[in-house]
Every structure is written in structure tokens, then in C-alpha cells.
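Removed from the display is one protein chain of the complex; every other protein chain stays in position.
Chain naming follows the written order as A, B and C, and within any one chain the residues start at number 1.
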Amino acid sequence: MNAAPNFDDTYVEPIFDVAQLASVELFSPKVDETLWFFTELLGMSVTHREGDSAYLRAYEDYYHHSLKVTYREQPGIGTTSWRTSSPQALRRRTTVLDSVGIDVAWRDGDLGQGPSADFTSPSGHTHSLLWDVEYYEAPEGERSQLLSRPQKRPLKGVPVRRLDHVNHLVDDVTQNRRFLQDTLGFRLRENIVVNSREAAAWMSVSPLVHEIANLSDPTGRSADGNGGLHHLAFWYGFPQHLLDAADMFTDHGLKIDLGPGKHGATQAQFLYVFEPGGNRIELFGDTGYLIFDPAWKARTWTEENLDKSLIWYGSPLAREFSIFGQRAAT
Amino acid sequence: MNAAPNFDDTYVEPIFDVAQLASVELFSPKVDETLWFFTELLGMSVTHREGDSAYLRAYEDYYHHSLKVTYREQPGIGTTSWRTSSPQALRRRTTVLDSVGIDVAWRDGDLGQGPSADFTSPSGHTHSLLWDVEYYEAPEGERSQLLSRPQKRPLKGVPVRRLDHVNHLVDDVTQNRRFLQDTLGFRLRENIVVNSREAAAWMSVSPLVHEIANLSDPTGRSADGNGGLHHLAFWYGFPQHLLDAADMFTDHGLKIDLGPGKHGATQAQFLYVFEPGGNRIELFGDTGYLIFDPAWKARTWTEENLDKSLIWYGSPLAREFSIFGQRAAT
Amino acid sequence: MNAAPNFDDTYVEPIFDVAQLASVELFSPKVDETLWFFTELLGMSVTHREGDSAYLRAYEDYYHHSLKVTYREQPGIGTTSWRTSSPQALRRRTTVLDSVGIDVAWRDGDLGQGPSADFTSPSGHTHSLLWDVEYYEAPEGERSQLLSRPQKRPLKGVPVRRLDHVNHLVDDVTQNRRFLQDTLGFRLRENIVVNSREAAAWMSVSPLVHEIANLSDPTGRSADGNGGLHHLAFWYGFPQHLLDAADMFTDHGLKIDLGPGKHGATQAQFLYVFEPGGNRIELFGDTGYLIFDPAWKARTWTEENLDKSLIWYGSPLAREFSIFGQRAAT
Partner (left out) sequence: MNAAPNFDDTYVEPIFDVAQLASVELFSPKVDETLWFFTELLGMSVTHREGDSAYLRAYEDYYHHSLKVTYREQPGIGTTSWRTSSPQALRRRTTVLDSVGIDVAWRDGDLGQGPSADFTSPSGHTHSLLWDVEYYEAPEGERSQLLSRPQKRPLKGVPVRRLDHVNHLVDDVTQNRRFLQDTLGFRLRENIVVNSREAAAWMSVSPLVHEIANLSDPTGRSADGNGGLHHLAFWYGFPQHLLDAADMFTDHGLKIDLGPGKHGATQAQFLYVFEPGGNRIELFGDTGYLIFDPAWKARTWTEENLDKSLIWYGSPLAREFSIFGQRAAT
């Protein structure tokens, strides 16, 4: 090896300790209707039901569950769970959280998940970090010959393939976004700044444009127990399935909130619908674009191109879908 | 923080030092026809032409180029270039390469790329590691309002969006695959083992199923100067574009080698075509599936399900598209 | 009105007396498995079951049924039923059939269909002409708000939208094709002539490229009681649904015969599969092209471009899918 050139040794390297969004808990005042939505329309399976909760997964989700539905009087979001890249990565992140004064509580872990480190983000959302997971094993007749598919393609509804991302309503986007960057290693991919105030931020730990987004919610609802959810998203990968899902939703009496269309921010082909329990669910029709550039500079949309950031083409934005976060009446 | 549970501190953590496939060089005996193929049919742009080489990029490739076409009497592959996650990561990888006896040569870097560490893999392929890249800046009229898109969607052909992966023909899949895993941190995602011999391996450093595949080539062609290419792949993301491209290729007299169809291994919607210079080009119609599981266990296909690994649905495999690597007559 | 120019008053005007393919009867040795295929995988509904027969329709079929499945020891095709443009048209066609020596038998009509005029074509196939039909009325909860859709989009499998066409195996394509043209008014849209012998003919009474095709079958099987079927086709309209169906078929253990791909003749996006009873079923992924030209000249494919007529892109033709009509082993 000849002499290496001089490189900047002070470059701040990215952190790869959080690997993926593992599962999200939704609250529903109508659990049975909510389960009907996820199983009959979106083709998901209930892997377990116990007490007030049901555990579900999509047919290309690899673990015990990616969605937990729990009875509450109001819709909303419970715990957002992240899997780390290794046991050491889990320990490192909890050390960092502790060092910045975040109270971390180790728990035994939920069904199908190993010990978890739970904490509350500045926005008031409950997060969980975990390493161990239980892999889903399909019963004999449900096993797919497609080795990367843990279960045959379901014959119900327009089946979603996997959990994609979560969008939290927060009081202070910038504060919460920085927290996620500094303590967990999220990278900022795109954001919206209007009147010098950050209204939305899309962040990820992978080439996905986001596993989590934060949306400004000046109503303060994000602080209460079951509030704080803008939407939870599941992935199709194929745009036609958004059209099929939209057709199915309209035909079967569900309220489409927005779409199908394409966002400028994230380049996502989107469709938003309210499940019967009152939570807004996004279906994601492609991968948007994937970010492999390790030095990606966040794209910032402002008042000048806000409309294009929200709608590249498709439905004009409904009033209630404000980026400033008012909760849609359900 | 209450007491953390015991985790396995000896767990071997993944390496994140290689970030992405940055560019690939193709050799062509008919540079003008090869450029016609990439520009008029696939909508790519020539960013520079100098000497025997032309530099090209697709409209969602962010850097100066993702493809370099160089004149040679025979088609084939030149250097495969990888961008690291940081300058430190580049240094770390070259140290490892050096430590296992690989000869690493620092060079000034190609057009649009910073200093690179070049080396030859056991399979005889030239690889390059680099950190610095020049970002593409579109001329005024070509800039897109879509902030994550470095250039307007082209109005030519069925435009591909970005470079996706490369497939090298190698003498010994297992040896070369282990080299890529051990020195560069690639993860094995899927492979084919027939008669206890590894015939194919798909590897990645990102959630993509592969940025590089190795295919067994018992003819030994992979050892010579410009051999060793099974195919180079560009990404569409949308299955309809494979159908459009197939229609375009047939109508404009190109030879479709295989597809459109869906592989079992990688779950890719694929289409293979020979560009006029004689190189096999794959168009990738979706993202296949994405791997976020940090402890992913490689899926191994064997003689029992080999046919499904190659063709989940679509074209039966042509004789010349042997997984044992005979080069198709062009 | 000034003086009209001279036009050719001897021009042979097209006949518009046959309006559409109304229903087809299939024979199955495994009725329950056949019904599983059509209901669970293709989302069709059984509207009636009586004796050895079941009546089915797709969700955008307007009448009582478009498919009748009847138990027989061997798979094959029963009656092919055509609806005329008017009661007078029905009478006119039977008069013509009678005048050329075809034995026409008036019957009371099948379930959901008015009186029918039944006859046998030179190829030995049973046809039925009818005018009156019973429209399907969905039960309350199944009615769609989409006024042109007689039933909500089903939540099962990858649901087909309507019956499309039938392909009969015949001994003598030219003889049978001329019969259909001369007596019923079918227009020849495309055909294949190999070695001066007509091997295939696509015919229609509407802008569809075909409601019926005739394929040469030198084995003579078309003459026997339940033979004579190459395939029966149902319509999706959207190419993605062929990909979805292909995925579903492979995952659920059905044998894909050919496709997905695109024929040159008819421009159809196709997928062929064998239902469990042994009949080849085609799924049609788009409309091919539509013929509005009233003076359309049939396109003739020959040995020179036969390959392109069969496969414009996609799967190479399997040996057993011979255009010369050998029945595939099931």
C-alpha cells in the first residue's frame, strides 16, 4: 500500500446503533372493528390476542408482531419500539440516554420481544429499545416456498407487506428531532421550515427516507396519554395497490383522508385512511427514493415550495390535514 | 435507569464502513451504440466525455457519474467503486485489506471522485474504495423542484432512476464472498448451493438485498482482463416500467435476454437485455424486499428449490442464462 | 344539403347481430376444487348451485352468471353462449344458420337466461344464441355505490372483473372461422398462417380483439364431447393484477402454464394457469388494443414472425403450448 492521502479525522461518523422500527402500539375504542380493518382489508394476521390487546403482523413482517392494538377509550399511539443493531448497540444507546438525563426503564419485554429499555421522548411519546425478537414461524400450510417470505401471500383484501414508519405529532419539532438525532442516531432526511419554524421533519436510520416523522402540533394534544399520532404507515411497494386499496376503501364505506397521490417530501406514493377506531393509517405505495449517500444533506422545504413538498401530484391537501398538526375530526 | 439485563457482549457486530455502490465501469467495443442505448432508451445523461471514456448518470443518481463506458475490443467490466460511510471508514477498510495481504494502491481518483484505494478481489475483479465525491449540479433549466431529485425527469425513452447493483462472474463463489464479508463488511443475504457447491451469493451493506452478487463461472473467463461481468443493474422501482422497457426493446430491435419476471432469490422484478456493446444489463422493477433485520440469516436455495429461486414467476430460464456462469453469446 | 358524393353502394356492411359472449360452461372432474379456484383465488361468486352444476360471476359481470361449472369425468368445455343485439337479431341469425343447413334447436334457456337457439359449429362445439338475460341483483350489503358496478369489489384473492373470451381448439381453423364470420357476423382481427395453413384466428363482434379464438388442433380432440377448449379468459384490465395473480398462484401451489407476458397477436398481457379441474384459464391484464376501424384488415402472422406473434415479450413459449394445439398434460 502506498501512502494514503490525508483525510479529515475529525469527521463526525454516523451512528448505526438503531436498526429498524420493530413494532408500534395503537389504541382503539373499537378493537373488533379495528382488527376487521387490518385483517379483512389489509390482509394482516392476528398472531396473539390477550387481555385488551391483539398482536398482528403483515405477511412480510418477520417477527412475532409489528402492530399491537390495545383497547382505550380514545384512539392514539402507545409505545414505538425500535430494534438495535446488536446487544452492544442497545447498551450504548441506553448509556447515552442516561447521560443526557432521560429516565430509562428496563422491562421484561412484550410478547415476542426480549428485554426493552423504555423511555419518553421530549414530545411525550413512549419509545422502547430492544434487541431480542421472536421470529414468526408460519404453520405448515402457510409456509411460503419464497424463502424470504415468512408466510404465503394472504388471500384477503389488498394485503400490505410490512410495517413502514410512524409519524408523531409533537409540540416542538426541532427539539424532538435533535433528541432523536443526538441520542439514537437518526439522520434528518427532509424537513419543512415555515416562517423560520420547523413544521415537519423526516428521519431515518436506514436508506428509507423515514422510519419516523415529527409533525408540528400546536394544539398540545401530543402531550396527553393517547394522543400524538399523525399516522402509522404500512408498505405495499406497488402503486397499483394504492389504487386497489382506495377502490376497496370507497366501496366498503371507509373514509379516505387523502390520496392516492405523491408527496414531494419523501417522494412517497401515499394513501391515508381512517381505520374504524379513529387512527389515521397511511399506505405506502412504493419506496419513495432510497438514500445511500452517507453524507446526505437534509432537503429543506419552505413557504416557497410548501405546496410541492406536500403534494407533488394528486389530491390537493385537505384543510384538516394541516402540516401544523390539527387532529382530523374522526 | 434500573439494572440492565445481561446481554451477550461477545456478539459480533455488523460493520457499516461501506455505504454504497458508487459507480461501475463498463467496456464496450461500440461506445457510440452503447451510449445510444443508455441515453436514448434508458434516459441517462452523459456528464463528460474524454478520451476513450464517457461518464453517465441516471436522473436520480446524485453524483458526477454512476457509469463509465470505456472503449475496449471486448465487452466486460472495469472498476467497481464503493463509497465508504466516512473518511475514517475508508482508512479502516484499507487497513484491514492490507492486513490480510491484499495490495492496496492509492490513486488520485477518477473524474468526480476523490482519492481512491484500488485493489483486486480474489475473483480478479478491480474494486475501488473512496470517500469524496462530486455532486451533480443540473444546469438551470434542468433543475427539479423535487428537492430530492437532482434533475428533472428526462423526456427520453423509459428513464431509469439510479444505479442498483453489479453481478460478478467468479471462479469460486465461497472464497470471494467470504473476502467481501470479512474485509468490507458485506452481509450475505441469499445464496444457492447445488451439490454442496455455492453457485451464487447475494450480498449487501444496506437493506437492499444486494449491491453485489457473485455467480459461479467455471469457464474461467472471469479471470481475464475484461471478463467477469454477469450483469450491471439499474433501478426503475415500478413494475410497469419493466413492461414498457420490454416493449421498447422489442420494438427497437434489442435482444431481451430474460424477463420480465420475478426472481425467487431477491424477489426482484427483473428484465435482462444486451446493450449493443455486448454487456448484459438488468433493469430492476421494484425494490424486491428490504432487509432491516440486523441479524438476518442468509436464505439458502438448493437443488430442491433452485427453479423457484431463479424464477418465481415469468420466463423459464434460458439455457445460456446458466447459474453456472457460461457467458451468453452476444 | 348539397349533392352527396358517389359512394360504393355495393360495399358489404358489417353485421352487428351478436353483441357479446354471455357465458361459458366448463366441465370439471373436481367441482369443489374448481370452485375454490374461482372463488377464493379469483374472487368470483357462486350465484346458484344445483345438481351437478354451479353458476358463477365476476364482480363486474352484470348477469346471473358468466360461468357454469358442471361435473364431468374429464375437463373441457360445454356450451358457449352469445347474447344478440336485439330479439330481431336473434331471429335473423337463426334464420341464417338454418339457411346454411345448421340444425338449430330452440330451448327454454338455462338459469338466468331466456330462450336460446342452440347449434353445433363445424368444429363440433356447442353454441347458444339468446336475447333475454336476468340481471344480477346484489344483496343489500353487497351493493356498490359505483353505479356501473353490480357488486362491491370482493375481498378475496385477486378478483377478476368479467368474462373476456374463449379459445376453442378446432380441426380446421379456416372452415370454422368462415362459419363464424358468415353466419354470426364475427370479424377476423388477426390470424396465423404457417405453411399456407391457418393455425390460429382471433375474431370479435366488438372492438375487443377477440371474444373467440380458434386454434388448430390436429389431434382431433376437439371433436369429442368435452374436449375442444384451449382456454377460457377472465379480465383484470390492470397489468399489476397479473403479477399479483402469478405470485398468488405460485405461492398457493398452482401450476402457471405461461406468463405473465405480452402476446404480439392481440397485444394481450396474459397469464395462463390450470385450475384444479384441469382447464387452462387465461387472465387478461389489459385490453390489448381496441379496434374501432370498421374496415379493419386482418393482420396475418406467418412463419417469418410467428415467435413475435406469440411472445412480444415475456416467457418463451413452452413446448406444450403449441399453436398446433396439443393439449397440455394436466
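Convention: contacts are C-beta pairs under 8 Å (C-beta built on N, C-alpha and C of every residue); 3 or more make two chains touch, one makes a residue touch a chain.
Computed from a predicted structure; not experimentally measured.
Only one of the listed residues, C:V104, C:A138, C:L155 or C:V194, touches the absent chain: C:V104. Residue-wise, the contact with the chain that is not shown comes from A:Q240, picked out of A:S148, A:N191, A:Q240 or A:N279. Although one chain is hidden here, its contacts on chain A can still be listed: residues 239-240, 243, 246-247, 249-250, 256, 259-262, 269, 308, 312-316, 318. Counting the whole complex, the residues of chain B in touch with the unshown chain are 40-41, 144-146, 149, 152-153, 155-157, 238, 240-241, 243, 247-248, 250-252.
Although one chain is not displayed, its contacts with chain C can still be listed: residues 1-5, 7-9, 11, 13-14, 16, 19-21, 60, 62, 83-91, 94, 97-98, 103-106, 115, 117, 131, 145-149, 161, 190, 206-209, 237-239, 264-267, 286-287, 289-290, 292-294, 299-301, 305, 308-309, 312.
The working rule: only the chains that are shown with their structure count from here on.
When each chain is reduced to the average of its Cα atoms, C sits farthest from chain B. Chain centres here are Cα means. That of chain A falls 46 Å from that of chain C.
Distance between chain B and chain C, defined via averaged C-alpha coordinates, is recorded as 44 Å. Annotation for chain B: residues 239, 308, 312 touch two or more other chains.
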